[in-house]
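Okay, structure first, notes after.
A selection of the complex's chains, in situ.
Chain lettering (A and B) follows the sequence in which the chains are written, and residue indices restart at 1 in each chain.
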């Protein structure tokens, strides 16, 4: 059973730039994380981009979609920034791809002592191997369907959508607004 | 969806005893690990014992079996030493309990810098939520059926049983011998 792991960046993969003291991207830390976890499942890694998810564009999401569609594996994990992970999940979910796609990120980069990256990547890898086809967001030890999850920014957690969330044609209203604005 | 987490000890939960410089058990580290992973899934923890799995007896395994049978949750994770995780899995697997039971451990204790504990616990939590009923061992980023897994002690990894493994009535011969000896 082979798994595709698509890297897009996000908090989980941020790097400390010593020369300017800022967090950014350089090389991915995910292969190191998988080695730490002593992973031996067959994972094919494809780095599509290393970006803060707030800077992801419509075209970036189309790129991710194409990689998912073209993937020979029907089990796919996508590392992603948490700020717009729900938006990318919606882009993929709408396409009804006949694969299991799990999006995952972290609240604290892997390079920090108190990171949730190892736990989250393990979680996503466990979930993707066992879930039926569909698009999911895996955070906080929970698996969410792509169309019923929201990031609670105040608390830094992911939650089930409440009944009251405004939706249009299956999309969360805030997701639609976000994606129109980022075009 | 509530999950039962049964603690039995094992390498994952070992503690450094400063006064004698040895690894042993004191308090469990698993709640701290789950907090680090920012887990928010509903987990009920029950500590049955904190033991090196080489010291587990027939009666210890019967205790674990009883806790699984009595559990109100039908999703169960068991933290366990890797040396006899396959044996305990066999004891549970033989009972055909109508629940999803995932046994998990670590090669390096959580308290070490280079531990696989966070990744493995995340993995087990992802798997237990999505797997059909049955008994599984989750290690090395893989889910193994209880009756087709073996620990390769030379390499410190878990592998699928080969065709050649001697089995009697569905049990691995080495598991039977081990359990007879530990009576």
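Heads up, the rule we're going with is that a contact is a pair of C-beta atoms (placed from the backbone, for glycine too) under 8 Å apart; a residue touches a chain by one contact, two chains touch by 3 or more.
Note that the structure is predicted; figures quoted are calculated from it, not measured.
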Report summary line: Assembly check, 2 identical chains modelled here, expected copies in whole complex 4
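Basically, only the chains that are shown with their structure count from here on.
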Query raised in the report: Across the complex, what residues on chain A touch chain B?
Result: 33-34, 36-41, 43, 107, 114-116, 118-131, 138-143, 157
